[in-house]
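Below you'll find the structure, written out as structure tokens, and then a few comments.
Every protein chain but one is kept in place in this view of the complex.
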Amino acid sequence: MNRSFFQQKRDRNETAARALLFMSALVCCLLVVLILGFMVVTGLPLFGQNQAMDLLTGAWSPHNGGYGIAPMIFGTLWISFLSVVISFPMSLGCAAYICVLGPHGKATVMKRCVQMMTGIPTIIYGFVGVFLLVPLIRNTAGTGSGMCILSASLVLAVLIAPTMILFFIQSFDRVPRSWLDAVDALGGSRVQKLVYVVLPACVKGIVTGTVLSFGRALGDTLVALMIAGNAIQKPDSLLDSARTLTAHIALVSAADFESMEFKSIFLCGAVLYLITALVILGARLIERRGTHE
Amino acid sequence: MTPPKIKIESLDFYYNTHQILSNINETIPENAITSIIGPSGAGKSTFLSLFNRLWETTPGARVEGRIQARFSDSFMDINDPKLSVIQLRRAVGMVFQMPNPLPMSIFNNVAFPLKLAGITEKETVQNRVTTAIKACGLWPEVKDRLDKKATTLSGGQQQRLCMARALVMEPEILLLDEPTSSLDPRSGAMIEELMVQLKPRCTLIMVSHQPDQVERIADQVIDFTPGSESCR
Partner (left out) sequence: MNRWGEKAIYSLSVLSCVLLFGSVAILLGYLLVKGLPALNPGLIFGSTPMVDALFLKRQVFDGIFPAMAGTLALIALAITIAVPLGLLAGIYMAEYSGRFTRSVFGFFFDLLSGIPSIVVGLFGFSAILFFHHHISESLAPCLLVSALSLAFLVLPYIVKTTQIALETVPQQTRITGLALGATRLQNIVFCLIPESLSTILGGIILAVGRCAEDTAVIMLTGAVVSAGLPDSLFKGYEALPFYIYYISSQYADQTELTQGFGACIVLLLICATLFTLAAIIQKKVRHTLLYRH
């Protein structure tokens, strides 16, 4: 082995590979911009002056030429908030049972089950909701069609629960083994372990998981479309029908290209995009804050 | 004592701001076994990783000072940025504490460094792999199952396989990080014997926690115990 053996050689493959990999990553990122871009490019020319603002805040009254998407924004927020409110305690309880409170033997099986649940197609939740839950709500409430915010939120709550549980479990599992052993050694019960060690250590993870699940609920189309009734109105009670932004897009995209109604879906898309971006940004900020402290 | 193979001059090593090694000056003789001893956390593994620049894979690691190794006739600086670290690692073999066979067949494990170096000629590969396995005394045990998974071997066999893998490139320097500490005494003895046999071809640097082992095979000892600066 002489000196030339150790000479740096320019590795063509390495350079080429690096370029290719970088380009791929860049392309993927550009897609994100592209998605917004196409909506704006296609949607923007459709609007006249000041129309966008009217659409964003105005009421929906096609007879008077009002095509505001405010009712849809309310519908979306109502349904997703409610579903998270229902789902959160349930998910937290389940995650706690799986990770801390329940017997070790069951944990793996239950976790597997929860993982499998995330694989149940959304359309199936919707389909069963329509034919099982909606009549149930209709009969219990005694009024209306049963297609309402409550029904949609209930189904959505079950739909997002597995994801939320997995987020929680993920953060529970990061609690150092030694902390748990310490509580065990001190003679603490499982509930004490949960309340005094696990939960305080996981606040950040729990918040992040909830925020991300909220994002998931916001973006769901099928459940709201099939179960919430799709009436365009500002909902007053849980038993009122409502339309979400996502359902609005799905319903109107088949309409006439030139109608104002049609133009509003691009605005809906942009609003959804924006809310999602905020949610993701929020989740990331929460995660950051914890790591700096 | 044989002529020096490696010269280390005023060497400092840091992980971020944490200084691990300070002002090390040593010479390592050629065709001999140099043993590094010292308490846990003293920086023995870190020291070993200086010779094939494996420390560069750790973010925040930094080295100051000079390490010169003599390949063919002249000394050259290992940390010279113009020196190809890939080639360096092909010329400096390393064996770890835990046997780390890759998830492939026994034969492919030993042939792997050749493949990395672009040596593909079938005959050559066959010969060099066989030679390396034989050199490690593993041949009778594996000659009928070369295409079996390397993970099916016993711990001692795996470690000898790793030696064979490190030797297939015919390195002039071989680094061993506690090569026998995860093995039973018999397998450990075989590795030791192998190291002694390798002396004419190689310069060996070994981290060891076993005083009796050091006693048996080391030609030189570098002690990393804080406060002691002993060489034998």
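Which chain is which? They are A and B, in the order written, and residues in each are numbered from 1.
Criterion: contacts are C-beta pairs under 8 Å (C-beta built on N, C-alpha and C of every residue); 3 or more make two chains touch, one makes a residue touch a chain.
Please read these numbers as outputs of a predicted model, since none were measured by experiment.
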item	value
Partners of the unshown chain among those that are drawn	A, B
Contact with the hidden chain (one of B:24, B:63 or B:169)	B:169
Full-complex contact with the absent chain, from B:61, B:76, B:104 or B:221	B:104
Residue touching the undisplayed chain, where the options are A:105, A:121 or A:142	A:121
Residue of B:5, B:44, B:90 or B:160 in touch with the missing chain, whole complex considered	B:90
Positions on chain A where the hidden chain makes contact	11, 13-14, 17-18, 20-22, 24-25, 27-29, 31-32, 34-35, 38-39, 41-43, 89-94, 96-98, 101-102, 110, 112-113, 115-117, 119-128, 130-132, 158, 161, 165, 189-192, 194-195, 212, 215, 218-222, 226, 246, 249-250, 253, 257, 265-266, 269, 272-273, 276-277, 279-281, 283-284
Sites on chain B contacted by the missing partner chain, in the whole complex	52, 54, 57, 86-90, 94, 96, 98, 100, 102-105, 107-108, 111-113, 115-117, 165-166, 169
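The criterion applied here is as follows: only the chains that are shown with their structure count from here on.
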item	value
Separation of chain A from chain B, taking each centre as the mean of its C-alpha atoms, in whole Å	52
Interfacial residue positions of chain A with respect to chain B in the complex	1-3, 5-9
Of chain B, residues touching chain A in the complex	71-72, 74, 76, 82-84, 87-88, 91, 172
